[in-house]
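Apart from one protein chain that is not included, each protein chain of the complex appears where it belongs.
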Amino acid sequence: MNEEKGIAEQASPLVLEKLAAHHSEALLAQRETRGRVGVVVRKEQAYAVLEYLKTDPELAYTYLVDVTAVDNSQMESELMQFDYARFMVVYQLYSYQGQCRVQVKVPVHENDLSVPSVTGLWRGANWLERETYDMFGINFEGHPELRRILMPDDFEGYPLRKDYPLRGRGERESFNFEKQNV
Amino acid sequence: MQGGLERATGEKMVLNFGPQHPATHGTLRIVLELDGESILKATPHLGYLHTGFEKLGEHLDYNQFIVVTDRMNYLSPLSNNFGYVLAVEQLLGIEVPKRCQYIRILMAELSRLADHLLWLGTAALDLGAFSVFLYSFREREKLYSIFEKTTGARLTTSYTRVGGVFRDLYDGFETDARDFISNFPKALKETHTLLTKNRIWMDRTKGVGPISADEAINYGLTGPCLRAAGVAHDLRKAEPYSAYDELTFDVPVGSNGDAYDRYLVRMEEMMQSCRLVTQALDNLPDGPVNVEDNKITMPHKSDAYGHIEGLIHHFKIVMDGHGVQPPKGDHYCATESPNGELGFYIVSDGSGTGYRIRIRPPSFLNFQALPHMLEGGMVSDTVAVLGSLNVIAGELDR
Partner (left out) sequence: MGLAKTHIQSGQGAAQTDGNIITTTIDKVVNWGRKNSLWPMPFGTACCAIEMMATLASKFDLSRFGSEAIRFSPRQSDLLIVSGRISIKMMPVLKRIYDQMPDPKWVISMGACASCGGVFDTYTLIQGVDQFIPVDVYIPGCPPRPEDLIDAVMQVQQKIASGAAPKGIEVAYE
């Protein structure tokens, strides 16, 4: 496709090759669609894989583009795929050296919502992880100050979860506007 | 700066800056811990404009969501429209006609001009240069009139559609755009004379809020803020989307990563945008502006009224739960918006509504680096640094 001409074709498989060689036990799945390389990684080895992607001199994914999550509870096919992991934490990485992207997904089960924090690797991860915590309730272990970022501190619930209604649970009306510390 | 710290009494003072402060451009809030005039610690608080765009994306059709993207970075809605539909189109695996690609580039570059102009006006206003504000708004009004004639709205344009644009350019667009572009360098020169060598402007911005290239990458800075730090990275060059690979332009790069460099980079980017607009106008191809696929684009009105197939196609596209239906899967697509990398991560479950739409906002990560730039500096620099980052609250909080 014309729109993806610039993505270095030869660099993409390199990630998969190197990951298969060094972290094969962590890989749950991998794919290459629409010019984007993606891997699904076991939660226990997620930090090691991300660290490897950043520090390996040939890969050098030094730029953390995005951290977010997806709630798969209403998408049966995705939910089944990784043993009913309700959430999928998604990291987008970019390498200035190879000018290529990789997407790392980490399945997270509802009964254990913790993922290792990558704030030690990228400082940019701080707010991104806070936002994911705020919106999904994913617990990033080792995060220096994991508290709400977009919603008020005393807000209850996680708005981007699928079971949270679009119009909220009455916070718009019942929110205490007097007591707020302005 | 170091001297300031030594002189200070050691007593800490907490200053609440915002959320309603003239220099916070809306709704930013920074809690500053001061020792005398020096900043010990800066803690940004955000979320004052959180609107729930991403949640809304799970309840709107792919085409309806374009309206929401307008209201994200409201300085340059056309760039947001462009970035979003590009992501959906890549997910669908379609490519729009050449003419459409050029029109989108034209509008994106004009809105980059509009964005940088407003940034220039307000950043200068914050540091006391009121005339620059009036000068840049004079130019912006000319752009508004072009946008209004093309899209029907001054600000919230909603111009693009999945698979094309809402309508072709109007007759006389070329004259209007060329008029504007030919006069623009003169207008920009006025600003250069007012600011670039101005002693006060240089004193307030040079060496203020610096960030090194490595740190900028580590913080995930993008756009003019990254380039000012010396990293020549522009997605229009690195991953040329649309027809950017057919156009030539330069990527301006700074060296110190301070507020002055961010100013110079943006000023030069405006000149490069003018180059791009001129080239796009010179090479503007003829032909349709929408993909010819009735499952994606609206049929012509006369078809919808005159033929049963047209009517059915029209009905299918506007009905809830039908419309554009990308295949199952997810895709991340980034474009170079005036502020930096604007990414859309779309997860589709095969229906007409997005399953999850994540917006990767450039302002969010640029704003995160603010404490790093401020700490150790003086309290009066806060306004200069904040102004130089161009943080747009709508995009920051979504």
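Letters A and B name the chains as they come in the text, with residue numbers starting at 1 for each one.
We adopt the following convention: a residue touches a chain if its C-beta (ideal position, glycine included) is under 8 Å from a C-beta of that chain, and two chains touch if they have at least 3 such contacts.
What you see is a predicted model, and the numbers here were worked out from it, not measured in a lab.
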By the contact criterion defined above, which parts of chain A meet the unshown chain? Give residue numbers in ascending order. 151-152, 159, 164-169, 171-172, 175, 177-178, 180, 182
In the whole complex, what residues of chain B lie against the chain that is missing from view? 19-22, 25-27, 47-52, 55-56, 67-68, 70-71, 74-75, 118, 121-122, 133-135, 137-138, 140-141, 144, 154-156, 393-394, 397
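In this section, only the chains that are shown with their structure count from here on.
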Any idea which chain B residues touch chain A in the complex? 46-47, 50, 52, 54-56, 58-59, 86, 89-91, 93, 95, 215, 217-220, 231, 233, 237-242, 245, 328-332, 334, 341, 343, 345, 347, 349, 355-356, 358, 360, 364-365, 368, 372, 397-398
Note which residues of chain A are touching chain B in the complex, please. 1-7, 33-34, 36, 62-66, 68, 70-71, 74-75, 77, 90, 92, 96, 99, 101, 103, 122-124, 126-128, 131, 135, 148-152, 159-160, 162, 164, 166
